[in-house]
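Take this structure, written in structure tokens, and hold onto it; I'll ask about it next.
Yeah, one chain of the complex is gone here, protein chain that is, but the others are all in their spots.
Up next is chain A:
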């Protein structure tokens, strides 16, 4: 007897989860979407700290710069930027030249030139590391040199001169976080509530489901506007508002499942064996519920992201300088004629993420419920 027990794990069966995973792996669209989502998640989480610009930094010289692979400032802009900075110094340019990455400018002034005036050049977004190379003995003429600050704006900049790449990634972080957190909040509340109602059955179930019906009848937008009016605009509130509305669907789905699982013979078998309510709930009802819950979760997350975008679009959601895809798209929509990249990039990210999430949801549904379609 013992020798059998010792060599036991030789045969390991494939669980239903293992089966589902194998089926999912065979689904190319879903697997690609899964990788894509992982990629979006990684760049949203780590991207903002790797991109050279912070999402709040304002480059006054680069307002509404179109996206480009080459560095700013462009050659023709150097002179403009230089002239502007020199004008602020209240000196005149005598001549200037560019050597590799540095410019050398000779300035003259009726009054002696103050050494500290180099800071005017540093202040410009285009130049850096300004030095005074030489000064005439009377101090009325000086040669300054500054390195050109090479800046890349792959996605361009917005109306206030902030880098759109870092803002898009930051927005992704917020949107995904809201989607995930509100999804999880809604999921947890919904599963607990629905499983309790379905498992308890009878009067308790009736009362619990009528409460759900009442909550269903609250208009969502009014609800959110009311919350915003009473508590101010608040990030956490967004989760609460979105989560508080979306758990209702989950609760209904889970309740239906729990009701049908409750009547399964394996639950009756467990009862006949004397297993308590808790044991049945934990060992039988919940594991068998998880399939539909997982599927619904993957469809809930994009739903939440869209709701968040919608609220932000209306101005009820995330507030500046924090941003989300909805906020960015809203700004982009206002500038669609003059700076279309402000709309295109965030919209691409939002749409492709939602696409991927829906594909994964579809794939999971097929994998977990492999009835022939």
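To be clear about the criterion, contacts are C-beta pairs under 8 Å (C-beta built on N, C-alpha and C of every residue); 3 or more make two chains touch, one makes a residue touch a chain; residues count from 1.
In this section, contacts and distances are computed from a predicted model.
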item: Per UniProt record, name of the chain withheld from view ["Aldehyde dehydrogenase", "Carbamoyl phosphate synthase large chain", "NAD-dependent epimerase/dehydratase family protein" or "Oligopeptide transport system ATP-binding protein"]; value: "Oligopeptide transport system ATP-binding protein"
item: Identified contact with the non-displayed chain, of A:102, A:135 or A:283; value: A:283
item: Residues in chain A touching the chain absent from view; value: 1-2, 4-5, 8-17, 19, 22-23, 26, 264-266, 268-276, 279, 283-284, 287-288, 372-373
